[in-house]
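The complex appears here minus one protein chain, its other protein chains still in place.
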Amino acid sequence: MKAVETMDRGDALLNIFIGMFVMFMFLPLILMMLAAFNSASPPSVTSWEELTLAWFPRLLAEDRLIGCLQNSFRIAVFVVPASVLLGLSAAILLTRLEGQATNLLYACLISPMLTPGIVLGIATIVFWRHFGVGADLYTTIMAQTTFIASFPMLIIMARLQRQDRAQEEAALDLGASPFFLFRRVTFPFLLPAILTSAALAFLLSFENYNTTVFSIGGSCTLTTEIAAQARRAHTPVINALGVIFVTVTVIFSLVYTLRKQWEK
Amino acid sequence: MKQLFEIYGWPLTTFFSACVALWLTILIVTPQFFMIELSLRFEDRGDRLTKIVNDLDVLYRDKGTKEYDLVNGPACNTTGMVNPMMTGDSSCAQFGEEDKLRLEQQVRELEDRIQSLLVEEQNLKEIKAQQFPYSVRNYTAMTGLHAWTLTKTVAFALIVTLIALAACYPVAYAVALRSGPVKTVILFTALFVPYAVNELMRIYAWLTVFDLHGLLNTLLVIAGFASFASDEVIIWYRFPGTVLVVLVYTYILFMVFPIYNTMATLDPNQVEAARDLGAKTWRIHWRVIIPHTKPGIAVGCIMTFMLAAGSFSVPYIITRGLQPKWFTQLIYDKFYESSNWNLGSAYSFTLLLICILFIFGVMAIFGVKLRQLAR
Amino acid sequence: MNDKAKISRALRDGSRRSFLKKSAVVAAAAATGPWIVNSLAASKEVKVFAWVDYVNQDMIDGFEKETGIKVNLTTFGSNDEAEQKTKASGGKGWDVIFPSVTNRANYEDANAPGGIWLAPIDEKRANLKAIIPSFLRDSIALGAVYRDKRYLIPYDWGTEGITFNSKVVNLKDAEVSFGDLWRPEVKGKVAFRQKSVIMGTGLYLDSTGVVKSNRMLDVYKSEEDARRVWSAITVWIIERKDWFGAFWNNATEATSAFKDAGAVIGQTWDTTGLLLAQEDSAYKYRAPKEGIITWLDSVGILAGAENLDEAYKFINYILTPKVGAVFSNKTGYNSAVAGFGDYTSDTFKRQFAEVYRPDVLSNMWWWQADTPWFAPMRSEFVEKISNA
Partner (left out) sequence: MRGKEVVLEKVSAKFGDFTAVYPTDLVVNAGEFFSILGPSGCGKTTMLRMISGFLSPAGGSIRIGEDLMAGVRANQRPTALIFQNLALFPYMSVWENIAFGLEARGVSKVERRKRAQELIDLVALSGEEMKKPDELSGGQRQRVAVARALAVEPAVLLLDEPLSALDLKLRQHMRAELRHIQRMTGVTFIYITHDQGEALTMSDRVAVMNRGLIEQVDTSDRIYDRPSTPFVASFVGENNILRGRITAVEDGVATLESELGALRGRAVAGLAVGVDAMLFVRPEALRIGDESQSDNRVAVKPVRRDMEGAYVNWVLSAGEQSIVAHMSKAADAGIDHDRSMHVGFAADDAIVMAAGELADTGRQLADTGRQDDEAAV
């Protein structure tokens, strides 16, 4: 990238705009985090009472919140492998098949990404009710997998397209059985993409709300519980949770960015 | 297919195909089909059958109370704190033999009426089962109020998309083409952090701004336009603008990253070359950068529109019930409040259709193919 | 794909049934999924689906100590939510549920086994003798019994009256009215539930003669009457939309309407008013002279309950006078358990005497058993109010 040598007025304006944009993105988050250290409840940054860390241990006492958090993990435990598996299968099929039918298949498999989450949730509960399966964690797993699987599909497809197909042929030619070939050649090649998509699938499952709230029936996940609490009387306990969320995210982003820079 | 078999062998190929087939049928196509099927069934709540069921209910209740009296004698409050009289005629009066006979007679009469109604109920049920079950009444019967809600939701989503596009283009441009390597990394991280923070948390964060004692009102008080004491502060949650702002905030990054990703693949030398050839800034954007970025812009618009129009979390949390409902909330109510899954499915499918139309519209405007969208 | 061909063939033949059967086979494999997910949960437990404030920690601890059965609690904020989630989960998610007795009809569903998502109460296992007899009797008329079988046991009753901050609006106890919500000085600071404000305001408009409704009993009479009464009331309310300060849908939201959203008066459940009054004596909860709105809640067992023994144990536990008193002390609702009053706190007794004066008790307005048109039409008008 070319370094900008002279700063003209356009650049100055652009920089101001970027500054404002970044502030817009961060200000609410910072305010929310600050309120977690204020003893005032409901959370506030403007009526400051007392600096406190008391809201953090209170998190552990929120049995319901913890229960919902466990549900989030339970769901992810199924959604992540299912999505990666479906995404992987679709990516392999789409890369290897040719013709118009492939385009149609591709359009179908990518459509859940472009469908509003609530529609997926609704379709799922309507479908499963026919088989006597009620809305619960299970339907949420199904609904989430429907669209989350598209993401691994895209990631793995991108990698597959960069694959040297001669490698697979070479392996076959050397006497590898198709299964051995997949385990020893294709899978190792796809592994980075598979890990990335697993991480992404986890994030998507963990933070999903719009699909989940329509498909989960009477159960809860962390996000539905946060929404429920945010809607009614809320205490800074949620803010404390927010501090943890943001901190974890920042740490991960930094580690990720630094590692990428390091690799360069 | 042959190639697949050769490389992956039939067990793996069958397995992969089965996975995709399951995904396609059980998760994608059939559920949508079931939803549409449900939306085409109109539930008539004013027909004769419903009335009979209701009448039966009343008769059974009447009979039940009388039978209770026959067994237990007249109910009378003997213990407990208080007995608020509900039906008004319970008393502790003695229960004579004559009353008993009268009651038994009444119970028998009730039973007769119940029997005849049960027969009619059965007949009507059989007739109903034979009728053609489908109609489009769930779609045509959308009330003016709901149509207005839908229009408003779509309009809001469009505005959100436009604002996001206007705001994100310069940001993506600055990060992708206008910054040195270090600044790019910093900016990218700065954008990535809010993007990766839980969506609900980002929405929740705005409560600190809009609350009665939140940032906005405090600023107003400091500026002397309002005061907490006399309760002259503004209840921000009442204004549709709050939903708009938070929608933009929540989904704007789904616009930034697609645009950034495509823009970053542009060779900066192209821009330099255009500049060398004497092109003005706007012309460089119009002729070089925007054409290159088109797929990214299309994806950004589609994602932002779809997320904004389909957002349940933002209106749910931000309006706190003080504003007219969003279309998604309406759908939620149909499912979880007023027990009309059929109508809810119809509305849900309507929302889906609008999104599909928008996608095709954007693809036509930008001349982008579906394959190009996924990156 | 093969499956696609199957679907289209099934569609062409118009044999939806056979198609469903075929997809059922396909689904069978996937349907083992719920079993796996559920098996992650603990074994000996009772799953309770209750109003947010109904089952408190003391009750859970007490029950677990007495029986060793774990309580798995899920809460709901409204009858509608409870009904829809029950339907959505196929009556399987929970064992014990707490519907309002008048809402029993909403659990009927053609998709349910036996036509209703509730299980008939086994009167040998449930300790019905613990209930104040008049509740047991009158609950039949309100809907606890369906086609000769009892599905619900009265659990508690409560009221919906007026809560107000007496420092801001000072009302005389005997003259409180549903009309006070619309006084000029409380503009923009009124809290209410859209669903019930059209009943409370209806009672007020009936008493003043603006909208005649036979004390709102007309809305249960027929669809036409319901439409006439509710539309008139809705128009009247929407003309005063500037009065809306906060909407609530459950007890916690109602409390926060006063604490956070700046409401000074509201139509609330007794629990909200009484708990606020315990914290700040400026708050009062009073019965309007049009007749306080009264409801009877109940406890039942879901059709798909998996832990029947535990469910009956739980129900019998909460139907003991001591637990009834714990419940009342914590919530401000009134237990339907005979003899619970002996164990209630002095505050509860005092507040009860303050609110439920004899004249109030003789002039209560009871929610009636739901009719088929009631819920859909009410939600239609509620939408209008929400969208005003």
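Going in written order, the chains are labelled A, B and C, and every chain counts its residues from 1.
The definition used in the following text is that a contact is a pair of C-beta atoms (placed from the backbone, for glycine too) under 8 Å apart; a residue touches a chain by one contact, two chains touch by 3 or more.
The shown structure was predicted, so the numbers you read here are calculated from the model rather than taken from an experiment.
Q: Considering the entire complex, write down the shown chains that touch the omitted one.
A: A, B
Q: Specify the residue from the set A:L53, A:A101 or A:A170 that touches the hidden chain.
A: For the chain that is not drawn, the touching residue is A:A170.
Q: Could you tell which one of A:G10, A:P57 or A:P188 touches the chain left off the display?
A: Answer from the full complex: A:P188 touches the omitted chain.
Q: Touching the absent chain: which residues on chain A qualify?
A: 164, 166-167, 169-177, 180-181, 184-185, 188-189
Q: In the full complex, which bits of chain B touch the chain not displayed? Write them out.
A: Considering the whole complex, chain B reaches the absent chain at 6.
One rule holds for everything that comes next: only the chains that are shown with their structure count from here on.
Q: Of the chain pairs A-B and A-C, which one is connected by the greater count of C-beta contacts?
A: Between the two chain pairs, A-B has more contacting C-beta pairs.
Q: If you average the CA atoms of chain B and of chain C, how far apart do the two points sit, in angstrom?
A: Taking the mean C-alpha position of each chain, the two centres sit 24 Å apart.
Q: Report the inter-chain centroid distance for chain A and chain B in whole angstrom, where each centroid is the mean of the CA atoms.
A: Taking the mean C-alpha position of each chain, the two centres sit 19 Å apart.
Q: Just give me the whole-number Å value for how far the CA centre of chain A lies from that of chain C.
A: Measuring from centre to centre gives 36 Å for this pair.
Q: Residues of chain B that contact two or more other chains, please.
A: Residues 17, 22, 24, 26, 29-30, 211, 320-321, 335 of chain B touch two or more partner chains.
Q: In chain C, which residues are in touch with two or more of the other chains?
A: Within chain C, the residues that touch at least two other chains are 27, 30, 85, 88, 260.
Q: Show which residues of chain A lie in contact with chain C when the two form their complex.
A: For this pair, the touching residues of chain A are 42, 74, 78, 125, 129-138, 141-142, 217-220, 231-233.
Q: Can you tell me which positions in chain B touch chain A when the two form their complex?
A: Touching chain A: residues 1, 3-4, 6-9, 11-12, 15-17, 19-20, 22-24, 26-32, 34-35, 38, 167, 170-171, 173-174, 177-181, 184-185, 187-194, 196-209, 211, 213-215, 217-218, 249, 252-253, 268, 272, 281, 302-303, 306-307, 309-313, 316-317, 320-321, 328, 331-332, 335, 341, 344-345, 348-349, 351-352, 355, 359, 370-371, 373-375 of chain B.
Q: Which of the residues in chain A come into contact with chain B in the complex?
A: The contact residues of chain A facing chain B are 1-4, 10-11, 14-15, 17-18, 21-22, 24-26, 28-29, 31-32, 35, 42-47, 85-86, 88-90, 92-93, 96-97, 103, 105-112, 114-120, 122-127, 130, 142, 145-146, 149, 154, 157-158, 168-169, 172, 177-179, 181-182, 203, 206-207, 209-210, 213-214, 223, 226-227, 230-231, 234, 238, 241-242, 245-246, 249-250, 252-254, 257, 261.
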